[in-house]
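One chain of protein is taken out of this complex; the other chains stay put.
Right, chain A next:
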Amino acid sequence: MFQRMLTGALFAGCAAGLIAALLHFAFVQEVILLGERYETGELSHFQGSAPEAPADHAHEAGTANDHANGAEAADPNALTRNGLTVLFTILIYVSYTGLLVAGFGLAETLGKRIGAVEGILWGIAGFVSFQLAPALGLPPELPGTVAADLGDRQVWWWGTVALTGTALALLAYGHHAWKYPLAVGMLALPHIIGAPSIDEYYGVAPPEVGAMFSARVLGVGLVVWAVLGWFAGQLWERSRTA
């Protein structure tokens, strides 16, 4: 069974990682680069804001962004940076898939069959556990955002992932009526405790850019997790009958 899980994690994880990288460069990277230009002070939010600021602001940002894209293409470091992003995207998605297929293995040991359809549902549950639930307390941050102590945030992140994933598994596969109050309590607990936060906001990028970043990260995450679950479920079923 270990080899089956490892093969599934590598194949489905690499495929999902490549799709994630593609979607990252289509939707997310340009927002990161724009955020970094505010972080470095190259752009300034509300710089010289006038009554007609919204139109001017949009125009300025658009022009500046075009310029940035040109500069990015000519930057020799961009190739290394983007290559490393692709590599780490694949590594992170292989790690997600490893945990997902470990769940498939556990389900099979307990007598449950997992196929492509279950895989999609498991993938969406993975997205909720690893990205959506933590994002309620720690929204995906543009580079340059000032936040609470990193160690505290990582502890809250791992705790939220573990509690949310366990609660969803309980809701799906539990047999007793007490699973409902228990799962709801586990889902709510991290948000009742609250994510580590600071008392003030120090963001230098416009809120529109931060909102666009968070929304696109979550949108891309949902799509990739669903595909990942479908592919991993498909592979799992085929390797069982083989």
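Operating definition for what follows: contacts are C-beta pairs under 8 Å (C-beta built on N, C-alpha and C of every residue); 3 or more make two chains touch, one makes a residue touch a chain; residues count from 1.
To be clear about the criterion, contacts and distances are computed from a predicted model.
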Record-based protein name (UniProt) of the chain missing from this complex, from "Glutathione import ATP-binding protein GsiA", "Xanthine dehydrogenase", "Cytochrome c-type biogenesis protein H TPR domain-containing protein" or "CbtB-domain containing protein": "CbtB-domain containing protein"
Contact with the hidden chain (one of A:L18, A:A102, A:I124 or A:V223): A:A102
Touching the absent chain when the full complex is considered, from A:T85, A:T166, A:S197 or A:S239: A:T85
For chain A, the residues touching the chain missing from this view: 1-2, 5-6, 9, 24, 28-29, 32, 81, 84-85, 87-89, 91-92, 94-99, 101-102, 105-106, 108-109, 130-131, 134-135, 138-143, 147, 150, 153-154, 157, 213, 217-218, 220-221
